[in-house]
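The structure under discussion is supplied below as structure tokens; questions concerning it will follow.
Every protein chain but one is kept in place in this view of the complex.
Going in written order, the chains are labelled A and B, and every chain counts its residues from 1.
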Amino acid sequence: MKKRKIVGCARMLLALGLMLVAGPAPVNAQAKEYRIGAVMELSGPFSSWGAPMRDAIQLAVDNINAAGGIKGVPLKLVVYDGRSKGTEAVLLAKRLVTQDKVVAIIGPGTSPTTMPVIPYVTEAGVPTLSMGSSDRIIEPANERRWLFRPPYGSRHNVEKLIEHFKATGIKKVGFLSVNNAYGDTGREEFEKAARPAGIEVVAWEKFGGTDNDVKPQLTKLRALAPQAIIVWSIPPAASIVQKNRAELAIDIPMYHDNGASLTPQFIELAAGAAEGAYGVVIKVDVLDELPANDPQKATLLKFRQQFESRFGMDVGGLYGEAYDCVLLIAKGLESAGDNKEKLRDAIERVKGFVGMAGIYTMSPTEHNGLSARDLVIGRVKNGKWTIVK
Amino acid sequence: MSEVVQFLLSGIAAGGIYALIAVGFVTVYNVLGIINFAQGEFAMFGALVAASLVARGVPLVAAIPLAIAVTAATGALTERAILRPAAGSSDVVRIIITIGVSIGLRGLALTVWSSKSYALPQFSGGEPVRILGAALALQNFWVLGVAAAIMIALYLLFERTYFGSALRACVMSPNASRLMGISPSVMSLFAYTMSAALGAMAGIVVTPISLATYDMGIMLGLKGFVAAVLGGLVSAPGAVVGGLLLGIIESFAAGFLSSGYRDAIAFALLLAVLGIRPTGLFARMAEQRRV
Partner (left out) sequence: MRPSTASRELLILVPVALALAALGVLGNTYMISMLVIAGIHVIVTAGLTLLLGFAGQISLAQAAFYALGAYGSMIGTVHLGLNPWLALVLTALGSGIVAYAIGVPTLRLHGHYLALATLGFGIIVNIVLVQETNITGGPTGAVGIPRLTLGVELTSDRQYFALVWFVTLALLLVCRVLVTGSSYGRVLRALQASEVATESIGIDVARYKVQVFVLCAVLASLGGSLYAHYLTVISPSEFGFDVSMEFLVMAVIGGLGSVWGALAGVLAVTAFLEILRTVAPMIAPNIPTSEYEVVAFGGLLVLTLLFFPDGFMGRWRRFAGALRLGAMGR
């Protein structure tokens, strides 16, 4: 009897020992490089977001290195799969800081996976550029010194939509959101802004991110006769909503938040049914129509060319947003070096920086930096986003 | 009015999908005596293989049988390499092995196809059928038709052929089957391969409606499983009726109560059925055996 226990113990000790040995990652001290960490949702329910972000970040790092790095010092990217779990995100953030010795973290890519990371990165003092959509990541500003959230959030989308509704006289809308943190954040923000703007919401409907039939919700909304239906989701769900709308032959205009246009999959998967859909879009999606004097145009043309030659596919806004995270860190590193405190300060001082998603102006109370001014209301025509004037 | 009609049509459409998955559960359960948690993953696998073939220019009529064959082969391999060696283990361990298989298949799919979504064209072009302002896509008729065809075929196989009886005998008494000259090993291989093929058919026929992703099998599998349990887990017609019932109840409850709780309804129904009639709604007395 004793023997088996001893063997059992030995096995467990071996396992523990292996972890100890495997623990400290080799940090290459002599070759100087700036290490940037990323926690992305590469598997699990948020994974349709993670891989595009990872690809864009890698492209940005490679481009910077090809151009000679940051004052001659190359960037090194360490990416982990957060498995769409907060627990995993916290552990990986700790791994990036303590073992991979990164100067800054990009990610996690969603609000629910970012929230648990906040206490640690704040305590450890690591500049963290989350890609979640909720403003809870960067507010209250005094408690979120170390957090930035470069992509557009729900707030910008709501602002842009309401501005457009006011201009076009839309006062009565139906709201359809995906039943997860992304949809809920949009719903909360719209709820806050709708009443002061004099916009009535006839119904708040939800649908599941993996549902393949949203027709019941759409028929309900149609019966209430709103002037527009707002859809808050990301592809593939957003594409399914468009397909169902076409099946029902609903003629009420449908407005998507910028989640839909962030990847080219939206139009592709809807297979023609996206035609006529409205959406908040980022300028890269309507690049050809931008006036030549647009401050972003030159940068975006170069970005699109680089992206398409590398990945052989159309670019989407999400890639630009993720790309910008690297650019912001790189800009900070130029002046601050690898001192995390200085790096944080430098990112906070970024002003009028032309990125792929928009023009960033940070401040101690503004850790997003973008403005709804750089967003565009677009409409799908002949399988491409066009500007609505 | 058009809402109520739409609830019904959407319910039938969803029910057809659940039924397709449910018949796969029934097939494995009838022969191996276990719940196959990888059933949804076979649907995913078939769908993604078919979508990739079509994207590479293979015509749909060729891509579909090819994808079903690839999935069936995967199922056969799984049975031989993983389930068969564990045949002596308890039900509990074998069920958990199917969970392992499902995680493995999902991981494989993520590596091969990444987290992107893939589409398939509708099997037959044309406008959806519109009744009183409600709509049902033509593809939904394909789903229902395939479900009905499979149901009839399985019913005939299990209830009307000697081979079907032999299949069912294996779970009741492997030793007695062996004495009767039936090989439980061959039967198990056959059943698992067939369930993989059924899963693939289900996945392929729903993809024009739902799109295909590496993780589509999770919810598909769970709902299909609930449908199979409602139908008593042992009969193909029961599974199909269970699926349709589940789809319709879910659609009406979601429509009238709360769209946010839509996915909870199926499982609340499962709990209710367990409380009232644990052998499933349609199981005959003779078929009341362990789940």
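Just so it is clear, a residue touches a chain if its C-beta (ideal position, glycine included) is under 8 Å from a C-beta of that chain, and two chains touch if they have at least 3 such contacts.
As the structure is a prediction and not an experimental result, all values here were calculated from the model.
S.K.: Would you mind listing the shown chains in contact with the chain that isn't displayed?
M.R.: A, B
S.K.: Among A:181, A:318 or A:333, choose the residue that contacts the chain missing from this document, as touch is defined above.
M.R.: Result: among the candidates, A:181 touches the missing chain.
S.K.: Based on the whole complex, identify which of A:87, A:168, A:305 or A:365 touches the chain you can't see.
M.R.: Once the missing chain is taken into account, the touching residue is A:87.
S.K.: Suppose we count only contacts with the excluded chain; which residues of subunit A make the list?
M.R.: Subunit A touches the chain not shown through residues 1-9, 11-13, 15-20, 22-25, 40, 42-45, 51, 54, 58, 79-81, 83-87, 90-91, 94-95, 97-99, 111-113, 115-116, 118-119, 124, 134, 136, 179-181, 184-185.
S.K.: Can you list where subunit B touches the absent chain?
M.R.: Listed in rising order, the touching residues are 35, 37, 81-82, 85-86, 88-93, 95-97, 99-101, 103-108, 110-111, 114, 218, 222, 225-226, 229, 258, 260-261, 263-264, 267-268, 270-271, 274-275, 278, 289-291.
What we mean here is this: only the chains that are shown with their structure count from here on.
S.K.: Give the list of subunit B residues in touch with subunit A in this complex.
M.R.: 2-3, 6-7, 9-10, 13-14, 17, 107, 110, 114-117, 119, 121, 128, 130, 133-137, 206, 209-211, 213-216, 218-219, 251, 254-255, 259-260, 262-263
S.K.: Would you pull the subunit A residues touching subunit B in the complex into a rising list?
M.R.: 42-45, 47-48, 50-51, 179, 205-208, 210-213, 215-217, 219-220, 222-223, 235-236, 239-240, 247-249, 265, 268-269, 271
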